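First the structure, then my questions, so here it is.
For this depiction, one protein chain was excluded, whereas all remaining protein chains were kept in their positions.
A, B and C are the chain letters, set down in written order, and residue numbers restart from 1 in every chain.
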Amino acid sequence: MNMQRREALKAGGGLGLFGLLAAAGLITPSQARAEWNKSAFDAKTIEETLKALGATGAQSSTDIQITAPDIAENGAVVPVGVVSALAGVEVIALLIEKNPNPLAASFTLPAGTEASVQTRVKMGQTSDVIAVVKVGGKFIMTKKEIKVTLGGCGG
Amino acid sequence: MADPMKIRASAKDGITEVKVLMSHEMETGQRKDSSGNLVPAHFITELSAEHNGKQVLAAQFGTAVSKNPYLAFKFKGGAKGDKLAVSWMDNKGEKRTDEVAIN
Amino acid sequence: MRARLQAVLATAALVLAGSALAQDSTMDEIAKYREMLADGNPAELFELKGEALWKKARGPKNASLEQCDMGLGPGKLDGAYAQLPRYFPDTRKVMDVESRLVHCMVSLQGFKEEDVTRQWFSRPGKESDIEALVTYIGAKSNGMKIDVPARHPEEARMAKVGEYIFYRRSGPQDFSCSICHGQNDKRIRLQDLGNLTTQAGAGVAMSTWPSYRVSQGAMWTMQRRLIDCMRQARWPEPKYLSDSVIALQVYLQKNASGTVMQTPGIKR
Partner (left out) sequence: MHKTLIAATLALLASLPAHAQERTPSGAASVKNDVSKQAEQIFRSSFRGDNPKFWMDRLEQDDAMRLCSQYRDNPPAKLRQKIELAQKATIRYPVDGKLIGDWKEGEKLASSGRGGHIGFIQPDAPMTPRGGNCYACHQLAKKEVAYGTIGPTLHHFGKLRGASDDIIKYAYDKIYNSNAFTACTNMPRFGLHNWLTPEQITHIVAFLVDPESPVNKD
């Protein structure tokens, strides 16, 4: 595996997963997408993250819903979904305000993919979770507070 | 080698619903081991899902995605027996691709 | 005077109703949390891995575990977990799923016991074969009834020993198992505590292990569960596979008998 990995890294160079897949003939080059957005994932505030996503000034919108429980039994695994009935959603990004780096994940949706994704994230403490959506070239957002509780025997 | 994913893909009323579980530590880089040393970050950074070779989702993850990541999404189209493949790559360059038939 | 009393009572009733409502909504949201996690249990990843490990020829004898007798005959896994622990004539011991699995890894595959048990539980970055195998064996009893009547004299004796340990108080917090698990309808923080002395309580508890613990990011076996209870009681840890832990399992499985297994589980 290590050998393979080194080879892959060498071959991949900085192409990212999609470059690699394209190189391996798994997907066509036209599907290869942008590299991992380091500046967005490294950002430490919501503002910086929005800037790195090109979403500065995103307007609050009721056209997006965050599906998640109000209270999480444990912060290591918090289920969060983002849904929108809007047509033509291109990007969904999931931010957790009080995490050291707010951006948890971002999804790029080709035409035909529904604006409905669900994943699970780590939350260090009770925080607002923010969904940022790019639709028709514009960014909109919504938020929901999720309480993280301590549990079990306590130790 | 990384352990296999568990992928479920089911088509109903013209929509295919995909649920994926990945086997990965998703190490944040902020945890200390028992001797007090920081454990280096090790996490999936990119993911792609393809239906019959056409991309239906691309995702980028940070360290805040939970260990053994879960992902669910839906796309239009897809029929029983079609191929649905998911690939991921992590920050160390490890990668994994698994494929199932839609049912 | 009377009117005032009524007013006080009415206020008290309102206050009570208010806090009950708040409590209900908390528990509703926790239920929603659990529901969202249940669909997509990472335990499935370990079940897959366990199956591969079970079937793969490994160890000095280059053998798979497919001829392992978990109590229903060599290779017969369906429903085996639900009937463990039990007395095994070949070892003349009451064994639980883990002690029997280790016995098979030693006798069939030629591993040394100390080698296969070294990683009996996982740590971040260090997976445990035993956890994966137990998840697979457990899943083979999913939907079946727990059936540990403890009729064999050795099983009956172990059930008694388990019961003794269940009520035994010691340590700097004066704990016994019974402190948290001897009453109906209690919680520790937000986690429901089963009354393990009843079929209903023991049933809920025993039927859902092994379980993926989201707080640990790992599968927990029943050995791990019970040993950790003792750690939380601030006692020293009993040894892995020791008779105390097996005895407690016989007692609890006996109480839980008749309950349908829903495994692998997922818990906080």
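One rule holds in what follows: a residue touches a chain if its C-beta (ideal position, glycine included) is under 8 Å from a C-beta of that chain, and two chains touch if they have at least 3 such contacts.
In this text, all values refer to a predicted model and were calculated from it rather than measured experimentally.
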Visible chains in contact with the missing one: A, C
Using the document's definition of touch, tell me which of C:161, C:196 or C:219 contacts the absent chain. C:161
Looking at C:52, C:144, C:188 or C:229, which makes contact with the chain not pictured? C:188
Who touches the missing chain here, C:90, C:114 or C:174? C:174
Name, in rising order, the residues on subunit C that touch the hidden chain in the full complex. 19, 22, 26, 121, 157, 160-161, 164-165, 167-176, 178-180, 182-183, 185-190, 193, 227-228, 231-232, 234-239, 242-245, 247
Taking the full complex into account, what residues of subunit A touch the chain not shown? 71, 147, 149-151, 153-155
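The rule is simple: only the chains that are shown with their structure count from here on.
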As a test of whether you follow the contact definition, which chain pair has the most C-beta contact pairs? A-B
How many Å are there between the centre of subunit A and the centre of subunit B, using C-alpha atoms for each centre? 13
I need the residues of subunit B touching at least two other chains; which ones are they? 66-67, 70, 72
Which positions in subunit C are in touch with at least two other chains? 214, 217
Note: in the complex, subunit B contacts subunit C through residues 3-6, 19, 21-23, 25, 27, 31, 39, 66-68, 70, 72
Subunit A contacts subunit C in the complex at 68-74, 76-79, 118, 120, 149-155
Contacts from subunit A onto subunit B in the complex sit at residues 1, 5, 8-9, 12, 16-18, 20-21, 26-28, 31, 33, 36-37, 41, 76-79, 81, 96, 99-101, 103-110, 112-114, 116-123
